[in-house]
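Every protein chain but one is kept in place in this view of the complex.
A, B and C are the chain letters, set down in written order, and residue numbers restart from 1 in every chain.
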């Protein structure tokens, strides 16, 4: 019998701050309420787009609590619970489970990366998975952490019965293919960016946690649907149409760009926490233009 | 009307040396004669697997001459003609054309990489393409050169009417997808390694120049055929079966591993030029075991 | 009149944990008591060797409080107060000042490094310096953070009257020289590793925060003294003798090696927090042998 494992399109939701820099939980709840009625399969609270590294532990717990309530069982909830220490990761994972998260997303420890070998990573993940009441996903985000777990390491980590997937943000096709080939059928290999969602599906991936899912949930979900229907040509065409808006809310304009795009579709984005700088007016105009050209920003749809 | 552009599976053929370290043109010709009757669509002479950086200009010319004669029109011939200077690249490209090569594969200049911006690369490729009697392909091999041309740069280079394709060895799915989306229909985006051939085809790629094609030409060509027939499940399964033998002749054991595998299927591989070290007996045994397990090494087939 | 700025040799003290993984403040206090009577000019609490990334905010405050009391005014105290957010860095810096720290050491934010440009870093450091009651040092630790602030950025940050120094762990001689040349006389350029302490002094540096200072405070201080006396030959000879023990407690065996060496000289080292693995017996034996050969481990001296 297959284990519970994540499937489909998840949005790594942005954390909302007020003009005073404090958490804005009211807007957070209303954003997540909107996602709960969207085409998404779920949300990921406190991924990189959720600025988890800039949050205190108290703030993290409030976000999980608020998010789970706002979703109210309508979608799956993944909570980012990784910290630099095994001890801290276990503690936060347990609390996320108590607060109702469905999965824990545990980023690779990275600060002391020159000292972390395969044994260190396997022990870390297996310790967290042993202690976690909920299934655990591995989170590889090399652009930010500098750590790109080798396939052999992931394969060994994935032997644990409570490790059910990986989000990899790199987009390396051979790696995605090899991860799928060498992990169990009920282990989910997830795309970490919408720009290779279709490729990941072709290679046996089960879905993705996609920044673009925050502002184009229908389009992202539609790529999965078209793929499942075997309509490769339409899936590829839609995937290609999403390249520019995906870049706008990720590599080109970052979290500030994502939040600007959220503002544009009627959600509340706001500004990121410094030292991340807010989007300039010129950047906002570019984001808007890119989204309009790609057909993502359709006033008729939002409102 | 579409321009002439490369399509299908090409093997980047190994350069054969005798025990004295000199070119062994007889074995080279016999190897290429075998490829000319294989399932391949063509060969690439003097790619990275051809140890082009260790060859004198005279040796390069002899290899093109010998190779073109051995292929004898039965397959397409790509010749690696890139050097560190624009001037040298033009000279070698012209000679390759005279000797009968169908396409020129021009590696990115890389030594002074901190000084090469978009303008420098565009000017280099356009100068070579202007001077070349045959269509030119861009060759990106970041693992060896440290140069990973940005998509914007490739797109601008690709505007030249005599630039007809790119071989990219990186395997980054978003990049492959974006290259296809932003270049003309008759511009061939080629996989540079067999481990993402299927993914590249899904994303609109036209084929590949694949080290594995040297020792498993039928399997590589079969992946293309299955894809073209719309049999994604079989294509993916075959792709996955090829991951281990592909690694054996590329990242794991390098050119020495490739040459060892050639010896095993009845071709002549021999040793690479130092400082590349020959495969040890233990490495040869591993290559053999991997190829057997993957069904590539079938004594009945060779002979 | 010169500003207050750090001068001389500081040890980035290790954080001590009990066998249950909890802070061991008693041993921490006794270690710092020993340092307070050593040849050191001061200590740095919660640098990288203090495993600051694995500590909760509460634990950080306890360490500063305990450390300041244990030092009891006999040496200067630098407190590591950098976090990923400007807001968090300000908060922790203020508390460190309240608790009696002399300087704040603020690591470069690094997680979102692709998005941090010069403006973002300048604004971050100036905001912290504006809010800080105590002088601030910049902390660059590229091996762990992936961020190596360009000289131009440091020079602009250094214009703030409350920014008084930089610890750079990279050892790049041109960079050290240029930092000294382009910052005020009362801005301290500090070596971040004992393996270039003498070179940094030659280039105008004012001292260092040196892991080796934890276990060889006299030797590190002696390098400074010899340099100040103009005895370059002896300073260089001692510097060279320190290369192997320095590597043992940094790049070769990491924090686990440092803690093992502390155990050897009569301090309490203990184990690091996972996922950092403790030193193996073989590694401890190597550390011991290296320290003995370098004359650092002299039973007569400790006791």
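Just so we're on the same page, a contact is a pair of C-beta atoms (placed from the backbone, for glycine too) under 8 Å apart; a residue touches a chain by one contact, two chains touch by 3 or more.
It should be emphasised that the depicted structure is a prediction, and the values quoted were computed from it without experimental measurement.
The hidden chain, counted over the whole complex, makes contact with B, C.
Note on the undisplayed chain: of the listed residues C:68, C:203, C:248 or C:291, the one touching it is C:203. Within the whole complex, the absent chain has one touching residue among B:18, B:33, B:88 or B:184, and that is B:88. The chain not shown here touches chain C at positions 170-178, 180-181, 193, 195-196, 198-200, 202-204, 230, 232, 236, 239-240, 243. Mapped onto chain B, the interface with the missing chain covers residues 21, 48, 53-54, 56-57, 83-88, 109, 111-116, 119-121, 123-124, 127, 143-146, 251, 254-255, 273-277.
Note that only the chains that are shown with their structure count from here on.
Chains that touch both chain A and chain B: there are none.
Geometrically, the chain at the heart of the complex, using CA-atom means, is A.
Where the sister copies chain A and chain C meet, the same residue numbers recur on both sides for over half of the interface positions. Mean C-alpha position of chain A lies 36 Å from that of chain C. Remark: chain B and chain C have CA centroids separated by 50 Å (rounded to whole angstrom). Not a single residue in chain A touches at least two other chains.
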